[in-house]
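Just one protein chain is left out here, and the rest sit where they should.
And then subunit A:
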Amino acid sequence: MTIVEKILNRINRPDLLQVLSDELTPSELNSLLLEVFNRQTGRLTPAELLQHYQKNRFVKPADTDFLALRELETKLLQLFETFQFKPIELSPVAPLGSCSVVATADQQKILSALRGTEVLADATNALALHVSDLKKSGQWKPVFATDQLRFSTIQRHVRTPKVAIAGHTQHFKIGCLVSSGRDTGSFQFERESLAEHLAVVTAVLRDALRMDTLRFKLIQRSDDGRLLEQVKDHLLQLRPDLVIETETTPDRENRYYKGLQYKVLVTVRGQDYEIGDGGFVDWTQQLLQNKKERFLITGLGVELLFRLVS
């Protein structure tokens, strides 16, 4: 029996869940829950509030040097902007379902909130929504078929699964890059956008932060290996200075990325770290209902990076 079923049995309201989720509109449910929370907080004393703060693993501050981390963030955003990835500051909340509706993400791992929102769990999903909105509303129109929209951000993400690794926290900063374009044939978008993301990551890690051990691993995420081959050939020809590894038969299945995933690896003080991750996703295809849409995302662990370079 699940926790929810146990609760419903205890209060003898076995159909409550169905009523709340199926019979009420989102707006009605929101009003109802707001009233519930209003009553609950009305009963709460300051002493209890402090107890909640002490027990709740989501609400504690980060244990980083705030100003030094900010300095690094500013540096990174400046670099992103120089490479024409326009930095934007996102809202700390995104529409409910931002991650789970378009990606293989479990809503249970996301802090769902009221008023049809969830706490930001993946900024690249929020950027996909922003890009799709710009395109759908006509606020951005490409001049040429190959034109791309590029955005970057650094956001604090909150995810609910309890962290098992020492040093990891429930909330953490991720630097994100996204490129949005259209399929123009011959994997042109894929080749060019991935080379651009790798160029930015190289400028950040190798050139600005002097991580000479930087290397990239391209991982095939489809049965057809043509995308990996074409992208790899393009990168090797364009950037012989980059260290690129490939994996055509990955150990673990991953349905999050479509066609190609890539990892950013560095070795610091003899230990290997996966400092970044990215790949092609079909989120804008789903949001805009257009199979020609292409979207590349990259996430860099800014807080981990900060710990490694400080």
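Note that in this section a residue touches a chain if its C-beta (ideal position, glycine included) is under 8 Å from a C-beta of that chain, and two chains touch if they have at least 3 such contacts; residues count from 1.
In this text, contacts and distances are computed from a predicted model.
Not every chain of the complex appears here, and the one that does not is recorded in UniProt as "Helix-turn-helix domain-containing protein", selected from "Extracellular solute-binding protein", "ABC-type sugar transport system ATPase subunit", "Xanthine dehydrogenase family protein subunit M" or "Helix-turn-helix domain-containing protein".
Among the residues A:239, A:263 or A:307, only A:239 touches the chain that is left out of the figure. Which of A:5, A:133 or A:207 touches the hidden chain is settled by the complete complex: it is A:207. Only one of A:122, A:192 or A:277 touches the absent chain when the whole complex is considered: A:192.
Remark: the omitted chain is touched by one listed residue; of A:82, A:104 or A:146 this is A:82. Taking the whole complex into account, subunit A touches the unshown chain at residues 75, 78-79, 81-84, 192, 195-196, 198-200, 203, 206-210, 212, 238-239, 241.
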